[in-house]
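The structure follows.
Left out: one protein chain. Kept in place: all the others.
The first chain written gets the first letter, and so on, giving A and B; residue counts start at 1 in each chain.
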Amino acid sequence: MRRLLFVLGCVLVLASAGIGGTEGQIVPVARNLLYVHVPTAISALLCFIVLLMASIGYLATGRPAWDQTARAAAEVGFVFAILLNATGMLFARAEWNVWWTPSPRLVTSALLWFLYAVYLILRVSLPGVPHRTARICAVFGILAFLDVPLVFVSARFLPDIHRPSFSLASHWQTATLLLAMLGTALLAGVWMWWRTSLLCARLARGVDRGALGVPPYES
Amino acid sequence: MREIATQGDESSMALSLRSIGKAFGTKPVLKNIDLVLPRGQAVCLFGINGAGKSTLLRIAAGLLRPDTGAVTLDKYDIRVHAEAAKRRLGMISHASMAYPELTVHENLTFAARLYGVPDRAGRIEELLADTELASFRHERAAILSRGLLQRLAIARALLHRPAVLLADEPFTGLDAGASERLAAVFDRFVREGGTLLMTTHDARMGLRCCQRVAVLDGGMLRLDATKTRIDTDLFVGDYLSYARSSR
Partner (left out) sequence: MRGLWAILVKDMAVELRARQVLPTMVVLGMLIVFILRLAAEPIATGAGLRVFGVAALWIAFLFSGLLAQERSFAVEQQNGCMDGLLLAPLDRGTIYLAKLLGNVIVLTIFEAVVVPIVSVSFHLEVAGRWPALALVLLLGNAAISSVGTLFSAAVQLTRTRGSLLSIVVLAILMPMMIPACFALLVLCGALPEEVVGASTFAFVGSFRTAVGYLLAFDAVFVVAGWLLFGLIIDD
C-alpha cells in the first residue's frame, strides 16, 4: 500500500514537471522546474508542521512514538529542504542569473534547511538517557518552529524577487501544479509514515543505534 | 519481613516511596519499590554496586523522574508540590555540591539564601561548629580535602533544618574519627525527630546509625526489617546472602 502510494507520488511529480506549460516569459526548462520547486516548498513546510506537532505530542504524553515521528519528519524534511534549495538555486541561476540572493523567501528556505540539519545533529550528539535527548530535541523543535512563522508570514506578504510572472494563466497549468503538490505531499507523508514505523519497530526491538549507526553512549 | 511498611497511618509518615519503578532504556533498575519511613526513623539501604541505591535516593530527592510511582514528604508530592517537599529535604550525595571558587562560608551562605534560612549568619556558625569547619571558613572549597568537602556537604544539607535527610554513601572518604563524628551528627538529627535514609557498603556503620535496614537486590527490596529482628553478626558478615536466604 505504502509502496504504491510512494510510486504514485513520484509519477505525479515527474509527470507534472514534464507536462508543465511551456509558454510565458520564463525560460521553459526553468519553468518546468517550478512544478517541482513550489510543491517541495510546501512539503518541506508540511514536515516542519509534523515535527512541531510530534514535539508537542512527545512533551505532552512522553510516548516514544511521538519522538520517532518527530525524528522521521526531520529526516524527510531535511531531504525536501535540500531539494527545495537546489531547485530554487537552479531556477534562480537560469532566470535571474544568480545562484542565491538574500530575498525573504530564499532566506526562509535556507533557514528551514539549517534548522533541520541542526535538529538531526542534535539528535545524534546528546548522550545519556533517550527520553532526555527526546525532550531536548522536542524543545528545539518547538523553538525552531517559533522562528519560522515570523519569517514565513512576513515573507508571504512582502514584495520579493519572486515576481508574479509565474502566473497560472490556464486551467491546465493550475491543474498541473495542483497535481505536483498532491504528488509531493503524498511522497512526504508516506515517507514520514514509513520511516516512523521503521524507527518505532527498531526501538521496540531495542536495536536503535542512532542516526549514524553509532551505538548509544552509555551513561 | 515487610510488616514495617504497613505500620502506622499515612499522615505520620515523613517520607514515603510508593511503587517506584525506573528503567534506563530497556534495562530495569528499580521494580515496584515501596519504602515508607515514619518520623524519627533512620533506615539504611544496602546493596551491591549497581543495585539501584543511588537511583532510588535521587528519585526520592526529586532529581530523577520515576517511570512509575510517587514520592511524598509529609504528604507533599515531590513532583506536584515540589517547593514544599524540597524545603523539608536535605541531601548528601557523592558530590559535594560546593563551588571550588567560593570559600566554605560563601558556599554555605549561598545555600542558606537558596532556602531562605532565617538568621543566616547564626545558623551557619552553628553548623561550622558542628562539622568542625570553623577554622576553614575562609578557605576556598577548591583546596579542601575529600573529607573536609564531605563535612561541607553535610553542613550544607542540614543548613535549612530538613525533616528528611538522604545520605548517599556519607562515610566514603572519611577517616575513622570523622566517621564516628558524622554518625553522632546523624544520631542527634534522628533524636531531634529527623528522618534519615542512607546508603552504605559498610554494614557495621549502617547498623550503628540506623534502627532499620533494607537490602536492594536486582531492583527489588529483598529485606526490610528492624535491627532487632535480624541476626546482626550474620548480616554484617554478608548482608546479601543473609537477605536472600531470609526471604
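Basically, contacts are C-beta pairs under 8 Å (C-beta built on N, C-alpha and C of every residue); 3 or more make two chains touch, one makes a residue touch a chain.
Quick caveat, the model's predicted, so the values are computed rather than measured.
Enquirer: Among B:I48, B:L63 or B:L234, which residue is in contact with the omitted chain in the full complex?
Expert: Result: among the candidates, B:L63 touches the missing chain.
Enquirer: Go through chain B and note every residue touching the omitted chain.
Expert: 58, 61-65, 82-84, 86-87, 89, 91, 93-102, 106, 110-111, 113-116, 140-141, 149, 156
Enquirer: For the chain that got dropped from the picture, name the residues of chain A it touches.
Expert: 59, 102-104, 107, 111, 114-115, 117-118, 121-122, 125-129, 132, 135-136, 138-140, 142-144, 146-147, 150-151, 154-155, 158-161, 219
Operating definition for what follows: only the chains that are shown with their structure count from here on.
Enquirer: Distance between chain A and chain B based on Cα centroids, please, to the nearest Å.
Expert: Computed from C-alpha means, the inter-chain centre distance equals 51 Å.
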